[in-house]
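One protein chain is absent from this view; the other protein chains keep their places.
Letters are used for the chains, namely A and B, taken in the order the chains are written, and counting of residues starts over at 1 for each.
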Amino acid sequence: MHYALCLTLFMVGLYGVLMKRNLIKIIISLVILESAVNLFLIMLGYRAKGIAPIMDGTIPPDTFVRNSVDPIPQALVLTSIVIGVGVTAMTVAIALRLYERYGTYDIQEIRRLRG
Amino acid sequence: MGGMKHRGMTPIVQTTAGWVKGFTLVFGAYIVAYGHLTPGGGFAGGVILALAFVMLVLANGSKGIPRVLNIDFVAKLDSVGGLLFLGIALLGMLPGLGGAFFNNFPVKVLHIGTPFRLVSAGIIPLCNIAIAIKVASSLFLLFILLILLRIVRTDGESGE
Partner (left out) sequence: MMQILPLFVAIPLAAGFIIPLVGRKNPRLCDALGNATTLALLLMAISVIGKSGVYWVGGWLPKAGVPLGINLVLDSTSVLMLLTITGISFMVTLYSIQYMDKYTARSRFYSLFSLMVAGMIGVALTGDLFNLYVFLEIASIASYALVAFGCQHEELEASFRYLVLGSVSSALILLGIAIVYALTGTLNMAQISKVIGVSSKPLFYFAVALFISGFGLKAALVPFHTWLPDAHPAAPAPISAMLSGVLIKTIGIYAMARVLFNAVGMTPLFLSVLLFLGALSIMVGVLLALGQDDMKRTLAYHSISQMGYVVLGIGLGTRLGIAAALFHLMNHAVFKTLLFLNAGSIEYATGTRDYNKMGGLREKMPVTGATSLIASMSISGIPPFNGFWSKLFIIVAAVQAEKYGYAAWAVIGSILTLASFTKLQKRAFYEEPKEAAQVAKEVPVLMQASMIGLALLCVFMGVLWIPQIRDSFFMAAAKALQEGFVYATHILGE
C-alpha cells in the first residue's frame, strides 16, 4: 500500500514534467519525480520493528543483522540525492539564462521566439 | 523587490549570523569527522560547511563573502578535493600497500586504529574529508554564481 502512494507521487511528477508550461514548474516536478524514486528505494529496506543500522560495539553482530533495517538502500539513496542536487542546480542555471535572454519562463513562448 | 539580495537583511539577522557561524562550522566539521561512526559523513558535512558561508552571504549581502573566498580560489579548492579523493584511492594500488584500487590500506596493511573509535576504519575518514572539501566548495560556488547572475541582471535592467 505504501508503494502505491510512492508510485502516485511518481505519476504526479511525470504529469508535471510533461504537461506544465512554466519552466520553474517543470523543475519542481522533476524534483518530485526524483524524490518519489528515492522514497521507493528507502521503503524497500524497511523491516518491521527494526533498529537503525548503526553498530557501536555493544550489540553482537548476529542480533544486529537479524534486527536492523537494510543499509544498502540508504547508501544508494544518498548517492541518488546528491546526483539529483547536481542536476537541479544545472537546470536552474539554464532556466535563469533562458529568462535572461527571452524575458519569460513560458516554454511555448520560448519555442515561438526562437524561430 | 529586486536588489534586496545585495543589501542584506536586518541587523538582528546579521548579528545572529555572526554569532552562529562558528558553531555551524564546528558542527559541520564534527559531522564529517565522525562520519564512519554516526550518520552523516562527507556529503552531509560538506553541505553544512557550505551553508555556514551561504548564511553569511544571505545575511550581509554581497559584502558578506569573506575576501579570501573569491571564485578562483574556491574553484581550485573544488578540483583539489576531487584530486585528493582520487589520490587516496590510487595510493592503495602501490605494491607495498596492498595492490588494489581503493584498498583500505590503513586497516589491512598498516593496522592502524581500533574499531568503533575515532581513529579507525582506515581510508573512510580521509575520503570523508576529501568529499567534504569538494561538496562544500561546489555548493558555495554554485550559490555565489547564481547570485551574481541575478545581481548583474537586476542592476542592468530598469524593472523586473
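Note that a contact is a pair of C-beta atoms (placed from the backbone, for glycine too) under 8 Å apart; a residue touches a chain by one contact, two chains touch by 3 or more.
Values in this document were obtained by computation on a predicted structure and should not be read as measured data.
Trainee: Can you say which of B:V13, B:A29 or B:V80 touches the chain missing from this structure?
Mentor: B:V80
Trainee: Name every residue on chain A in touch with the hidden partner chain.
Mentor: Residues 10, 14, 17, 23, 26, 30, 33-34, 36-37, 40-41, 44, 72-73, 76, 79-80, 83, 86-87, 90-91, 94-95, 97-98, 101-102, 110-111, 114 of chain A touch the chain that is not shown.
Trainee: So which bits of chain B touch the chain we can't see?
Mentor: Those residues of chain B that touch the unshown chain are 72, 75-76, 79-80, 82-83, 86, 89-90, 92-93, 98-104, 108.
Note that only the chains that are shown with their structure count from here on.
Trainee: In whole angstrom, what separates the CA-based centres of chain A and chain B?
Mentor: 22
Trainee: Please name which positions on chain B make contact with chain A in the complex.
Mentor: Those in contact with chain A are residues 37-39, 43, 115-116, 135, 142, 145-146, 149-150, 153.
Trainee: For chain A, which residues are in contact with chain B within the complex?
Mentor: 54-57, 78, 82, 89, 92-93, 96-97, 100
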